[in-house]
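Got a structure for you, questions after.
Only one protein chain is missing; all other protein chains are in place.
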Amino acid sequence: MNYFVIVDVTLRRGIADPEGATIERALPALGFTGVTNVHAGKAFRFDVEAESEGAALEKATSLAQRLLSNPVIEDASARLGER
Amino acid sequence: MNYFVIVDVTLRRGIADPEGATIERALPALGFTGVTNVHAGKAFRFDVEAESEGAALEKATSLAQRLLSNPVIEDASARLGER
Amino acid sequence: MRSAPQPLHRALGLTDTELDIIRDVLGREPNSLELALYGVMWSEHCSYKSSRMHLRRLPTHGAHVLVGPGENAGVIDAGDGIAVAIRIESHNHPSAIEPYQGAATGVGGILRDVFTMGARPLAVMDPLFFGELTDARQRWLVEGVVSGISGYGNSVGVPTIGGELTFDDCYSSNPLVNVLCCGALPTERLVLGVASGVGNLAVLLGSSTGRDGIGGVSVLASAGFQGSDGAVSLDDAKRPSVQVGDPYEEKRLIEACLELLDERLVVGIQDLGGAGIVCATCETAARGGVGMDVDVTAIPLREEGMQPYEIMTSESQERMLAIITPENWDLVAALCAKWEVRATVIGHVVEPVTDDQGRSVGMLRIRDGFDGEILAQVPASSLADEAPLYDRPRRRPDDLDAINADDPTDDEPVGTPNDDLLGLLIDPAWVYRQYDSQLFLNTVVGPGSDAALLRLAGPGLPISERGIALSTDSNPRWCALDPRAGTALTVAESVANLACVGATAKAVVNCLNFGNPEHPEVMWQLTESIEGMALACSALDLPVVGGNVSLYNESGGHDIDPTPVVGLLGVVDSLVAPPPGWQWCEGDAVVLVGTRHASGPQKFPLGGTRWATKRGRRGGRVPEFEGEVLAKAIAFVAREISQICAGAASDVTAVHDVGGGGLSVALAEMVAVTGLGAQIIELEHHGELFAEFPGRFVMATNDLVAFRARADETGVPVVALGIVGGDALRIGETIDVAVGEVSSRRRGALEASLASLG
Partner (left out) sequence: MSRIGVVVFPGSNCEYDAAAAVEQLGDRAEFVWHTRTDLEGLDGVILPGGFAHGDYLRPGALARFSPVMAAVERFAQGGGSVLGICNGFQVLVEAGLLAGALQKNRGLTFLCQPTTLVVSSTSSILTRGATLGQELVVPINHFSGSYTCSDETYNELNRNGQIVLRYLENPNGSRNDIAAVANRLGNVVGLMPHPERAMSTLLGSADGRVLMESFLGLTGAPSFLAH
């Protein structure tokens, strides 16, 4: 079976996020107020060939942790998505 | 009210995604098989101060389209998230 | 909204007359695929149909010119068995809608032009033009373009060593992004994009083909796409699908192609740029006088359901076409596999046919399968070389006399000269810090000086002590007032920049960025500008070895100011020590070298200067171009500095040409980078602070007597301006600013403007 999986990668708490901070600083000048705690992250989408949902997620999680994120600074998790 | 919003930014269909393609090409050598159609995207997480869920999403959508993405090559959509 | 459907040929950008010509060429009605091929190949962008007959005015010959205009890049013989290839191109319109990718793919395209000649790309330069930094959109454009050049150029591994940065409202919705690339190769290895040898294979290298930039060529280059409100209002039909660059693919493509050439495995090679496969196949076939069969089904695709016309005209990036003999296929395939570069046979060279008048004609045939049905069949040269040429109507703008008469030269100084001077200082370091300017260990003078200077060395090149110098220059303010003199002066200024690093100019490339050629005023500007370039190049004995024309640059219905950009390549015969640059020392004498007064009726003309423009005064006259006078001063400086480069002792400690902003700005720049003040004499006239005319240099010497004697010998005028030292820049009674203020205002100007926009 083919499953569509999304892996979310976010910076770990406490790790500096200059990209998020820069966006947040730029907002008022563009007329956006009331937006705070901006964080920039990545998301990877792909198809996984697996026996079951569980197996697909397992494979994706392993990929997420071994390759798609750097555990020193990032958290990663996999979920099933809809195309 | 304060809402936690996630904006997903993905490349539009038909736009080349060299990052996704490069990751995909590398996978077999790392022992990952059966993973295809890899696409790399961005996700922004932030808090929005708004009257209602609808208003929060509207603000986030406008932000997504005006600042966080370029509609010429990217699609952006906002959704409510859980912290 | 949509009017009645127009006939296909018009939708493809072809006129009724052009359709008739196509019917004549084919002796029948073209089918729709054939029309699409003509549509892209006969677009302004590919065919230069509005400018080509005028470009013939430019001088292109010189003993050292190995390849002149018309090829992928111009090539000169730099000596010691090394040839240098150079090329400049614009990527204006794509950058207006997706600044990062537009600029990035501009870099990718220019690199391919250069390694197509067999040259390893050694340096990139990027003349950039934006609107004034007054709104967030300009900031988005500036940051996007600069990071696009940085992101692609750094990653692909070619240093970006200089450029230009101009802000003017005429570019606010139509920024200009020009990119120049220079490369080097052993002279004996020069290759051209020629297909020859019936039975040879056409091999597509690199990326797969998608719907990127389909019809982008004709749509972008043959029709404006700005709404009258100045906003970019693309309807979906016209929206060019933007191309995304992949510097990693390009890097591998460069290495693979250079290795293919080293191993002598290719007969000819051609990059795929505008108009994609159709352009590359018809050009190589036309150059070789042969035919070519292309199997449209063989081309690796990135998307499903692509039509033959989409496949043939797609502008997907990072692709090359190599012509090889069938015996070499296995070796080519293996070499490409090593670099992880895809290689696919997509066609082969066939005999030319004989037409009914007995002429031999190479046909480009698009087939559905290797021996499949013929989908299109047209003479290759009719696509590549035989677009109709237009001598479009020209007219000197009616208001130009009034504009010339509105001269700021006699304006009373208002405000304080100190503030005027400080307001003109801007350090482009924020831009060039983002570029790797040092890769390959050749960069003796990087960005931030008058010209860049590189050791002429690289993998695979014969050993040489020579250096090459590069400068790009433009002055749209001059060219708006007088495109002929303005362009001539721009060339002179560029040659002067080279002299500051000890180099003698050897070749020119140019990128002519102009408005809508259907406006007679724009055609007048274009032809005048070409005249001016021809004039200056003849006077200074400089061949033009290549160029690019970008038309339809309009902002909100207004044409941009005429913006010819020149790129100059110079050579330093012996480069063992760095030139002195702007680094003067305490106690040095400061001198002005060259004529003190401008040629023409005005001693210190202020028309078109940065000083006048800043005050909203855009009228006036520009100085006259006096080739002989300029050439003498320039040659003197080049000789003085080249001796230092060759390792000789010298009393000259610093040199800087007087460019944008005039004499006071040149002095202030030297103060800013050294942190040393200077005491300068009272000038003749307040206009002398800010007047701009080339052929003048500020130099510093620790032996004024000896220096003056050498200048006198050559008849080059020298004025002693003052002495280096103190904690301020003082010019007579007029200017007095602290060194710290000069440095910090210059350093912070660009960041401050960007930061003020959120």
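In this document, chain identifiers A, B and C correspond to the written order of the chains, with residue numbering beginning at 1 in each.
The definition used in the following text is that a contact is a pair of C-beta atoms (placed from the backbone, for glycine too) under 8 Å apart; a residue touches a chain by one contact, two chains touch by 3 or more.
Every value quoted in this text rests on a predicted model; they were computed, and no experiment measured them.
In the entire assembly, the chain absent from the figure touches the shown chains A, B, C. Among C:Ser50, C:Ser150, C:Asn418 or C:Thr653, the one in contact with the hidden chain is C:Ser150. Only one of the listed residues, C:Val198, C:Ala334, C:Leu389 or C:Leu441, touches the absent chain: C:Leu441. Note on the undisplayed chain: of the listed residues C:Asp24, C:Glu132, C:Glu263 or C:Glu340, the one touching it is C:Glu340. Residues of subunit A that touch the chain left out of the display are 15-16, 18-19, 22, 67-68, 70, 72-73. Listed here are the subunit C residues that touch the chain not shown: 147, 150-151, 154-157, 246-249, 251-252, 339-340, 432-441, 443-444, 455, 459, 575-578. Contact residues of subunit B toward the unshown chain are 18-19, 22-23, 26, 29-30, 40.
Convention: only the chains that are shown with their structure count from here on.
Taken together, the touching pairs cover every possible pairing of the chains. With centres defined as mean CA coordinates, subunit C is found 41 Å away from subunit A. The set of subunit C residues that touch two or more partner chains is empty.
In subunit A, the residues that touch at least two other chains are 26-27, 30. On subunit B, the positions that touch subunit A within their shared complex are 8, 10, 20, 23-24, 27, 30, 32-50, 59, 62-63, 66-68. Of all residues in subunit C, only 97-98, 101, 207, 210-212, 239, 241-246, 248-249, 302-303, 316-317, 340 touch subunit B in the complex they form. Within the complex formed with subunit C, the subunit B residues making contact are 11, 14-18, 21-22, 25, 70, 72-73.
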